[in-house]
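Removed: one protein chain of the complex. Kept in place: all other protein chains.
Per-chain numbering from 1; labels A and B assigned in written order.
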Amino acid sequence: MTVAVPTTLDEAVRLFAAEPSAMLLAGGTDAMVEINDGHRRPGGLVIALNRVSDLRTWRHDAERRTLTIGAGVTYSELMQEPIATLAPALADASRTVGSPQIRNAGTLGGNLGTCSPAGDGLPVLSALGAQVRIVSAAGERAASVDDVMVGVKRTSLKPGEMIAEIVLPVLDGWQGYAKVGVRNAMVIAIASACLVVDTDARQLSIALGSVGPTIVRCPEAERQLAAAVDWAALSVPSDALDEFVGLVSSASRPITDHRSTADYRRHAVGVLAKRLARRAFTAGERRS
Amino acid sequence: MNNELFTLRVNGIDYEVSDSWLGESLLDVLRDRIGLMGSKGACTQGECGSCSVMVDDVLVCSCLVMGASAIDQNIITIEGVAPVGTPSDVQQAFVDAGAVQCGFCTPGLVMAVHDLLKRRGRPTETEIREELAGNVCRCTGYGRIVDAVERVSVQRRGNSQEESS
Partner (left out) sequence: MSVVEDTQTLRAGTIGDSPARPDGISKVQGGYAFSSDLSADGCLFGATLRSPYPYARIVSIDQSAAWKISGVEAVITADDVPGQLTYGLISQDQPVFASDVVRYVGEPVAAVAALDPETARRALDAIVVEYDERSPLLDPETAIAEGHELIHPDGNLIRHQRIVHGNPDASGAVVVEGTYEIGMQDQAFLGLEAAIAYPDPGADGVELHLATQWLHEDQGQIAACLGVSDDKVRLVLGGVGGAFGAREDISLQVHTCLLALRLGRPVRMAYSRAESFLGHVHRHPATIWMRHHADAAGTLVNVEARFVFDGGAYASTSSAVLVNGITMAQGPYACPNGQVDGYAVRTNHLPCGAMRGFGAVQACFAYESQMDKLADACGLEPQEIRVRNAMRTGDTLLTGQPVMNVAPVEECIRETAALPLPDEPVGGAPLGDGSPNVMKLPGGAGRTADTRDIVRGIGWGVSIKNLMYSETFDDYSTARCRLTDGVVTLKFATAEVGQGFITIAGQIARTVLGVDEVVLDQIDTGVGSAGSTSASRQTWMSGGAVDAACRAARERLFEAVGRSYGIEPVRFMIDGTDVIDTAGDLRIPVSEASAGLEIEETVEYHHPETEDLDELGQGNCHTAFAFVAHRAVVDVDPELGLVKVIQIATAQDVGNALNPLSVVGQIEGGIAQGLGLAVMEEIIQIDGVIRNGNFTDYLLPTFLDMPPVLTTLIEQPDPHAPLGAKGVGEPPCISSTPAVVAAIRDALRQAGIEKPLNRVPVRPADICL
């Protein structure tokens, strides 16, 4: 076994190209649990990414209205200004991750690379329609985050490819993340949801965590609610909100396990969707 | 690095680590290879905080750091907080406030409290609780620990007022 600690992205990519079976170690908050518990035992090369400075930066392009976040940016950093204002839902989600110790180590790229349906950053990336910049020795490509996430802890990354950056739109409009766990801190989501409103485009998106093999989008619910919103007043009739809740719940595909039941998860994502929408819009009278 | 020999800088001292499996956590390296037993392990999952250390001024769970990846970094453990017999203000406050029972969570908590008070001089009770939520204590119910943190916060404010006056 070998541990490499590159400091530049080029170096990391070169190492990975030479040994595409290498294990990438980002913040370690997922990988080390598996290693400690003996579920994973790297034998070859491990590439530690936490000191690749290219991955640890972010930039805001005011003109293009994008926020580009290096894969190695930690949750603690995502909670800071100005990121917290540019991508409020991401800051919300980051604050729900584990503890200060976990947020100091865990990274957005690592969250996506692990691709757990309970990953707190992932509903946000999906709802924002994030683009992922993927690099390898062969060059680089971009993919939508929804295309990267293909299953429980499975991504579409090919051998030798690593996540370099995640590009998010900076939007006008309310956005937020909410997560249900059985404790008031330090808990894995048993259901979560992110709502993003784009007032310019008069569109909205909602993405759900922990209620399917990967992040669940709800296109029907999104269309329904966007059509019902009074975009001038940013209000929505209360019966449209009820309908939205039903569509979100029925879009979820939860399972029952030791953490919760499918029934509860289906119910909970509906409640979260309602409350997020209520924060985004004034709930008005019922439609006549 | 592939010769299973690496160097870690812990509490300002360079330690050569040999004969270890490179996948070992920093916690295991600190305890089993270097012999610094102050950092405790109770979960191997980053859930209890007992193993908290500072790596390059950032508070982390040492069980979630691959030891061999922490080369060229400045690691501070509980042993590096204050000389033996000369406790830090946080350490003394823990003893005085009754924040220690079995004491297994204590080294990790002391690390976390030092980090918290460095970042936030005057945390509210709710902030203390949020910031320390990654450190589980099974004995105390946390009340006396919150008291210890508040004592240090008040004491440091008093000290800084004295200095400025």
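The rule is simple: contacts are C-beta pairs under 8 Å (C-beta built on N, C-alpha and C of every residue); 3 or more make two chains touch, one makes a residue touch a chain.
Quick caveat, the model's predicted, so the values are computed rather than measured.
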Interface residues of chain A (partner: the chain not displayed): 33, 37-38, 92, 95-96, 176-189, 192, 257-261, 263-264, 267-268, 271-272, 275, 278-279
For chain B, the residues touching the chain missing from this view: 21, 31, 36-45, 47-48, 50, 77-79, 81-82, 84-85, 87, 90-92, 94-96, 98, 100-107, 110, 125-126, 128-130, 132-146
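Going forward, only the chains that are shown with their structure count from here on.
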Chain A-chain B separation of Cα centroids, rounded to whole Å: 30
Partner chain B, residues of chain A touching it in the complex: 1-5, 25, 27-29, 32-33, 35-37, 41-42, 46, 48, 50, 98-102, 104-105, 184-186
Chain A partner contacts - residues on chain B that touch it in the complex: 1-2, 6, 21-23, 25, 44-47, 49, 52, 58-61, 63-66, 68-69, 71-72, 112, 115-116, 130-131, 133-136
